[in-house]
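Apart from one protein chain that is not included, each protein chain of the complex appears where it belongs.
Moving on, here comes chain A:
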Amino acid sequence: MNALQHWLLSLIVFAPLVGLLILAVLPSRKTSWHRTIGLLAMLPSLALCIYLYQRLDNGASGLQWTQKVEWFHIGEMKLFYHLGVDGLSAIMLLLTASISLFAGIASLYITTKTKLYYSLLLLLEVGVLGVFASQNLLLFFLFFEMTLVTLFLLISGWGGLEKKKASYMFLLYNGFGSAFLLFAIVGLLAFTSTLELDQIKAVFAQVDLGGLPPEATTFVWGIFLSFMIAFAIKLPVFPFHTWMLKVHVEAPPPVVMIHAGVLLKMGAYGMIRFGAGLFPTLFAQIATGLMILGLIGILYGAVLAFSQKELKSVIAYSSVSHMGILVIGLASLTEAGMQGAIYQAVSHGIISALLFFLVTSLVERTRTTELIELGGLAKQLPILSGLLMVGAMGLLGLPGLSGFVSEFIAFLGVYQVNPQIAIIGSLGFIIAAAYTLRALLKVTYGQAVTRFQHVQDIQVREWLPMLLLVILSIWMGIDPDWIGNQLQQTIQIGG
């Protein structure tokens, strides 16, 4: 038991590497084997994440399931391999493990270079899991970079027509983000002489930021803002969203499931963990500005989603809008707002995964996502259309699905501190209905397009995982406490 206590997180994070090793020795022609191994290798992490989540002690403050081993030292300074979780990390780990598996399942139409593809997918999973489990900043940074490189390769290797451009734009933006992140980490190291998250937190808890000399204040602000910019690019916060649109449209849809479902949430996680968590007073000072950026994102994304001519772009801009809701919830610094923001991260993860899974299956059948070329698919593809309807309802925040709970709670929190922003932001709900229905009805309603007369509806291996995602969304929409209970500690830190 004790060994498991220590090793559980490492097992979760590195279990997919077993699959990587097996894949390495497989011949490159055996496509179906690659897929099987890839999927199997994702299962242990998921199972262990579920176990961990259930066994999490809701009442305990601080980290659980920690593993801290001395790693190496540079001069006097010791660096630790330190993993650990609280409620927030645990829910993000669970989300990552499940969305990765769903993305793996959705990859069934990837037929080229499958060996490399599944290897990269596994590496990506390791990276994201590592990000959410790390309690040491160097470790965090390494995992963070790992996701960046693997995603770059996945986009450039299996993307759409403009994959080159998209992958470089991705690298460029996230490279900038990483630079800020690195600067912040080095700055913290200089300021606190440690990279251990809990020790840094302890240092800042004792420092009176108001009483520092001006240079030091500037320095701390610099660190804080670097963190915020790095994660604002990742989330993305308006106006840093351009790269994300390109990735949504050009990356292979199963990879977008992970990208939209989990990777963007690293931005939210970082803001909560490092922004609000380490620098609560500074965070409070920029909160109003952040809220305004979030508000712009909500409306800007929604209006643009309304004018897109292509399905993936609609979803991409809607992500900008939904991440805006996350930002205003976070920046409200209320318990409800924080809870809503985290819920939004999870809910958006589930719903985007569902939508891009559907897009995967749709593209395979229609070979296009241009809205003008689609229409009346409900006749030929009733199951796909039905699930698309559910996904769309999730997107526009219908009660009963996860999106409503998260958005409602976030707005409730925002209203408590800034009613104007909540009221203006709620216009987003109307525009969300407009852009979602416009796209949905264009695809599935109306006269059937003759070109698609012979397409086959989706099969069990596609609709069953989609249905699972739907059930997850409904479960969270009706009984959100299964997430909320684990989050009490995190929410209170923010509040």
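Keep this in mind: a contact is a pair of C-beta atoms (placed from the backbone, for glycine too) under 8 Å apart; a residue touches a chain by one contact, two chains touch by 3 or more; residues count from 1.
Following the convention adopted for this analysis, contacts and distances are computed from a predicted model.
J.: What protein name does the UniProt record of the undisplayed chain give, "Acetyl-coenzyme A carboxylase carboxyl transferase subunit alpha", "Glycine cleavage system H protein", "Sugar ABC transporter permease" or "NADH-quinone oxidoreductase subunit L"?
T.: Not shown, but named in UniProt as "NADH-quinone oxidoreductase subunit L".
J.: From the list A:Leu4, A:Val69 or A:Ala216, which touches the chain that is not on show?
T.: A:Val69
J.: Could you tell which one of A:Thr150, A:Thr192 or A:Gln486 touches the chain left off the display?
T.: Counting the whole complex, the residue in contact with the absent chain is A:Thr150.
J.: Check each of A:Ile50, A:Leu63, A:Leu427 or A:Leu468 against the chain that is not shown and name the one that touches it.
T.: Here the residue in touch with the unshown chain is A:Leu427.
J.: Contacts of chain A with the missing chain: which residues?
T.: 10, 17, 69-72, 81, 123, 142, 145-146, 149-150, 152-153, 156-157, 168-169, 172-173, 239, 241-243, 300, 303-304, 306-307, 334-336, 339, 376, 378-379, 386, 393, 398-400, 404-405, 408-409, 411-413, 415-416, 419, 422-423, 426-427, 429-431, 433-434, 437-438, 441, 444-448, 479-481, 484, 488, 491-492, 495
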